[in-house]
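This is the structure I have questions about; it appears just below.
All protein chains but one are shown at their positions in the complex.
What follows is chain A.
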Amino acid sequence: MTTSHSTEAPPQGPLEEHFDATIARDQRIEPRDWMPDGYRNTLIRQIAQHAHSEIIGMQPEGEWITKAPSLRRKAILFAKVQDEAGHGLYLYSAAETLGADRADLTERLIEGRQKYSSIFNYPTMSFADVGVIGWFVDGAAICNQVPLCRSSYGPYARAMVRICKEESFHQRQGYELLMTMMRGTEAQREMVQDAVNRWWWPSLMMFGPPDDSSPNSARSMAWKIKRHSNDELRRRFVDMTVPQAEKLGVTLPDPELRWNAERGHHDFGTPDWDELMRVIKGDGPCNEQRMERRRSAHEEGAWVREAATAHAAKQAARAEKGAVA
């Protein structure tokens, strides 16, 4: 970045007018276009945290690759975890178009200076959790991400188009696993209901704090980085999920949940926002474990990355020598 003014700086004249007009016309901002520093920094933060979530999100499901109860499910899980690593790569690339550096973003994650989705701080305790993660967590991600396909920043929007296609595939597979389990033994049905009970509220919290305490939302919406508010997306998710729960034959653990014909939406209870704050601040059930795993993979892999760099340098030196000779 070459400019150093704050976001409250006075209008920049033609550059800023051009930027504002592009946003107003619903056109895309591209990497070489001028953009306010606040816009750039907000996007770096959001895209990086999105990328980190894909990477940390490999852990709760990766846990079950080695334990999957059929070879078909094992293959599905492998493919899903591989897709997540791929999503992380797309998203880090999108963040790099804004001048961020992937290695630096990784450091920020490992040092706890950047966040990842609160949901991945909950443990996967049974194989039904794998299905429920597909159904709820990928479902919530889709609610969040489909509108991001129209986000004002081009590289982010294009990454979202590719990611959403794969996420909806995962969501259907998760739901299909639960359907299969619900048609199975009594123990399997109990496993599914237990997983639903444990993941429902954390999934609702994935949309972030309520609108009246979401400090970045208004600006992100004005810049069309975000297209809908947290509460609006949360409502959509509930409306989408309730009929799926009925079809599956499970109950959602919320006594206040009911259809409101007047509003045309479901009414539902209030997530425990204190719990969300504790999880975001690092005090959830698996925060430490997730971070430790990422940190140790990074540290134990250092010699491998150093070897690759040293080998590339040797190869380059040999090529140069060859070219001279």
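We take it that a residue touches a chain if its C-beta (ideal position, glycine included) is under 8 Å from a C-beta of that chain, and two chains touch if they have at least 3 such contacts; residues count from 1.
Note that contacts and distances are computed from a predicted model.
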item: Protein name, per the UniProt record, of whichever chain is missing from view ("Na+/H+ antiporter subunit A", "1,2-phenylacetyl-CoA epoxidase subunit PaaC", "Light-independent protochlorophyllide reductase subunit B" or "Dihydroorotate dehydrogenase B (NAD(+)), electron transfer subunit"); value: "1,2-phenylacetyl-CoA epoxidase subunit PaaC"
item: Candidates A:86, A:123, A:154 or A:253 - the one touching the absent chain; value: A:86
item: Selected from A:150, A:281 or A:305 as touching the chain missing from the view; value: A:305
item: Footprint left on chain A by the chain that the document does not show; value: 55, 58-59, 62, 65-75, 78-79, 81-82, 85-86, 88-89, 92, 127, 177, 180-181, 183-185, 187-188, 293-294, 296-297, 300-312, 314
